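Every protein chain but one is kept in place in this view of the complex.
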Amino acid sequence: MGADAALLLLADSRLPAGGHAHSGGVEEAVRLGAVTGTGDLARFLRGRLATAGLVTAALAAAACELAAADDPADDPADGVELWRRLDAEADARTASPAQREAARTQGRLLLRTSRRMWPSAALDTLARAVPEGPHHPVALGAAGASAGCTPRQAALAAAYTSVTGPATAAVRLLGLDPVTVHRLLADLAPALDDAAHAACASLGDAARQGRWHALPGHSAPALDLLAEGHLTNPMKLFVS
Amino acid sequence: MTAVTARALIRTEAADGGRTRLETLRSDPPLTLRQTGPRRVHLVSTGAGPLRGDRLDLEVDVAPGTSLEVRSVGATLVLPGLADTPSVMVVRARVGAGATLHFSPEPTVLAAGCAHRLVVRLSLAEDATVFWREEIVFGRHGERPGRGHARFDATVAGRPLLRQDLLVGEEAVDGSPAVYGDARCVGSTLLAGPAWAPPAVPDVKRERRAVLGDGWAALPLAGPGVQVCALGADAVQLRERLRRGEEAAGASPASGPDGSHGTPGAETGGLDP
């Protein structure tokens, strides 16, 4: 049994964890004219979900599983080592330094918020393991476990936030009809479920072995270029 | 037409005076290997393909202290075959301590109707150096691409450096401004080794900065490496962009054990914060 209500809190855009200031590449795509309206926004979101969304879902599921397995009786040094290894797997799947920095910033803020909302030994261990801030999906999965969510729920929350943040940013930047954009998100609902399912299927018995090498690493070269280009924009409104 | 299975092997060994000797060069058609220099091997395609159902394995073993360059004579054209299963190409490369591998075959072209899986497992010793370029072209001129899934795993002393999947020909990613935009090909070059290691005492909240060009970026990784990624309208533009990125990342233009290798990373100044 997962904590359904906790999942809603975790995925809510009002969760005070700094997510509102990230556009996931949309601001730069808008600046370059790659996203101009709902048509290309729909393709942007679908592509983002199939790549970065799937990867974050898998990492969140893995983190959730790892946090749930956190046993206070275990040697804390082992826990620290496992979290560092999972975070390193996130690093290896994020070639763009701008994206790593954005992921760590969001992860640090989410960890800060979730440690007050759902205090747990696993979150403390994670904070100790990666003091500069874990990748966002790693923090999300750990927060999910502390809130009682299952890996599948954590994966779903990760997939969901991988598209809702950019969608909201597009509404603000392009003045799009918010209902039209939410229709796009509604159309993505089956793909969100699929991503969460695929994320969990990729886990296997990863947590028990602490081996996450086989998790998906779907890359999106355009997102990498957008993330780096965003940093060069002196008039940017969003962090990423 | 029947599916083929092939296993080819390249292995170096250290000879007297710190020289590299090709210890094994085992071709297995259609994977045919030719030695074209003291430390250079060309992959020569014999026969069409790969086709659906084919399973090709190439193993590259660069012994400690040696260096090797692997290239190919022409592009690889992946075609649809009769079998239901995709064609699979697996490259496993081990690069030993102090060894250098330069791997830069010509592009892989995913012809309409193909289904191809490319798997690369690259395992580096702590102080090994690698230049690894991959280029994928979405279909021949004017045709829709077949389906492709490339998976790339690079580890350094067992630690993950880069793990990536690239999907081509899937509805969700084709034409997405988040993935390839309107590009017709995608490529990347991994430059890995001590020369591209992050500073010993990194600013925990500040990453090394990328170098960004038109359609390409040189991305410093969290570990000892830089990935150049590029998108292009055609293979010529893609190569040009990759070369610019490689140069920005500090790979000398003729880098490779037979070329004037220079000092890798000597020009990485642009990548510092």
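Just so it is clear, A and B label the chains in written order, and each chain counts residues from 1 on its own.
Heads up, the rule we're going with is that a contact is a pair of C-beta atoms (placed from the backbone, for glycine too) under 8 Å apart; a residue touches a chain by one contact, two chains touch by 3 or more.
Rule of thumb we're sticking to: contacts and distances are computed from a predicted model.
Engineer: Refer to UniProt and select, among "ABC-type dipeptide transporter", "5-methyltetrahydrofolate--homocysteine methyltransferase", "Urease accessory protein UreG" or "Response regulator", the name of the complex member that is left out.
Structural biologist: Per the UniProt record, the undisplayed chain of the complex is "Urease accessory protein UreG".
Engineer: If I consider the whole complex, including the chain that's not displayed, which of A:Pro16, A:Gly37, A:Pro178 or A:Gly204 touches that chain?
Structural biologist: A:Pro16
Engineer: Touching the hidden chain in the complete assembly: which of A:Ala3, A:Leu173 or A:Ala214 does that?
Structural biologist: Of the candidates A:Ala3, A:Leu173 or A:Ala214, A:Leu173 is in touch with the missing chain.
Engineer: Per the definition of touch given earlier, which of A:Val80, A:Leu185, A:Ala198 or A:Ala214 contacts the omitted chain?
Structural biologist: Hidden-chain contact among the options goes to A:Val80.
Engineer: So one chain is hidden, and I want to know which residue out of A:Arg128, A:Arg183 or A:Arg211 touches that hidden chain in the complete assembly.
Structural biologist: Going through A:Arg128, A:Arg183 or A:Arg211 one by one, A:Arg128 is the residue touching the chain not shown.
Engineer: In the complete complex, the non-displayed chain touches which residues of chain A?
Structural biologist: The missing chain touches chain A at positions 14-23, 76, 80, 105, 108-110, 112-113, 115-116, 119, 121, 124-125, 127-129, 131-133, 169, 172-173, 234-239.
By definition in this document, only the chains that are shown with their structure count from here on.
Engineer: What is the distance, in whole Å, between the centres of chain A and chain B, each centre taken as the mean of its C-alpha atoms?
Structural biologist: Centre separation, chain A to chain B: 28 Å.
Engineer: Note which residues of chain B are touching chain A in the complex, please.
Structural biologist: The touching residues are 151-153, 159-167, 170, 172-173, 175-181, 183, 186, 188, 204-210, 212, 215-217, 219-223, 227, 229-231.
Engineer: Across the complex, what residues on chain A touch chain B?
Structural biologist: Listed in rising order, the residues of chain A that touch chain B are 25, 29, 34-35, 40, 43-52, 88-89, 91-98, 100-101, 104, 131-133, 191, 213, 215-226, 228-229, 231-232.
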